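Input: one structure, supplied below.
Omission of a single protein chain aside, the complex is shown with its protein chains in their original locations.
Right after this comes chain A.
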Amino acid sequence: MILTPLISLALAFAISAVVILAIGESPVEALKVMVEGALGSSYGWGNTLYYTTNYIFTGLAVAVAYHAGLFNIGGEGQATMGGLGVALCCLFIPWPHWTLALLGAAVAGALFGALWALIPAWLQAKRGSHIVITTIMFNFIAYNILTHLLSKTLRPLGSMDPATANFPPATHIPGLWQLAEMMGFAWGKHSLANVTLFIALLMAFLVWVLIWRTRLGYELRAFGKSEPAARYAGISPVRITIITMLISGGLAGMMAVNNVMGMSERLILNAVEGAGFFGIAVALMGRNHPVGIVLAALLFGFLFQGGAELSLWTSIPRELIAVIQGLVILFTGALDNMVRLPLERLFAARRRKEG
C-alpha cells in the first residue's frame, strides 16, 4: 500500500496550502521555495540528506522497539546521551585517523544511547513501569544532565558557550561534498551531509536482517504480537524487552555521529533538534519497515531543510513550518486509518466487480 502515504501527504499539503493562503502568502511560491531550497541544488540536497540521516537512525530506533510491542519515545534523550558518548570518545581518545574515530564514535554513541534506554527497559521488564512514561521522562533527565555537564564539567576554561571544546582534526569526518571533491567533481560544497549517511543506510539494512532474518527478530516480533504466545514458546519477556530497548537506544544514540561528530564537531546543547520525536513519525509513515523509513526520512529531511529555506526567503514565519510538519505527521501517522479504510473499501469493491 504505497498509495496511502502519498494520499495522506497530498492531503497534508493541501491543508497547509490553505493555511498559507490564510496568512496572505502564495502556497505555490512557498512550495517553490521549499523544493528549490531543499532539492533544487546539490547544496540543498546535501542539507536534506543530513537531516535524512538523523531521521533514519531515530526512525529505525522506534521501529525496532515497535516490532516488540514497545513504544520507545525516548529517542531524543537516547540521541542526547549518544552525543555525550561521541563527544567523550572524540575528545579523550587520540585517534590516528578519522576512519577509526568514526567507528569508535559509532560504538560510543550506540553504547551511551543503549545504556540510557536500559533503565526504562529494566523498569518495564522487572517492575512494570510503562515504557512510554519512563522514556519520555528520561528525555528531560538526559537534557538536564547534558546541560549540567556542558556548563560545568566539559566546557573549556574561559569559554562562555555551554559546549565542549572543538574536537581534534583527526576526528573530522568528511562531508559528502568532500568525498565528491576527492573523486574530482563538485557537489554541494559546504553542505552538511557526511559519511554517516552510509552508516545509516547500513543500519537500515542490518535492522531489516535483524527483524526478518534472525532468531532474535523472530522472537521479538512474536513477543510484540502476543506475550502469552511468547511465554508458551519459551521466549523470555524480560530478555526480549531489555535486548530490544538496548538495540533501539543504540540506534538512536548512533545518530550523534551525524550531528555531533559530522556536523558541529563539538557537543552543543540541544544538538538533537527534535530528531528523536521526528523518528516516531518517520517510523509510523515508513510502516516500521527499513525501506519505508529511509523514504519517510527523506521526506522529513526535505520538510526540515525546505522549512528552513522558507523562513529564510519568505515572510512565512518559522512556526508555520512546524504546522506543515505537524500536518504531515497527523495525516500520515495519526489519521492513517482515515485514508486507508476508504481506500481499502474502494479496492475491495473494485475487486468484487472484477471477480
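Here, a contact is a pair of C-beta atoms (placed from the backbone, for glycine too) under 8 Å apart; a residue touches a chain by one contact, two chains touch by 3 or more; residues count from 1.
We take it that contacts and distances are computed from a predicted model.
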{"item": "Protein name as given in UniProt for the chain not displayed, \"Heme exporter protein D\", \"Linoleoyl-CoA desaturase protein\", \"Nucleoside ABC transporter ATP-binding protein\" or \"Spore germination protein KA\"", "value": "\"Nucleoside ABC transporter ATP-binding protein\""}
{"item": "Chain not shown: contacting residue from A:Phe140, A:Phe198, A:Tyr232 or A:Phe347", "value": "A:Tyr232"}
{"item": "Where the unshown chain meets chain A, residue by residue", "value": "209, 213-215, 218-219, 221-222, 225-226, 228-229, 231-236"}
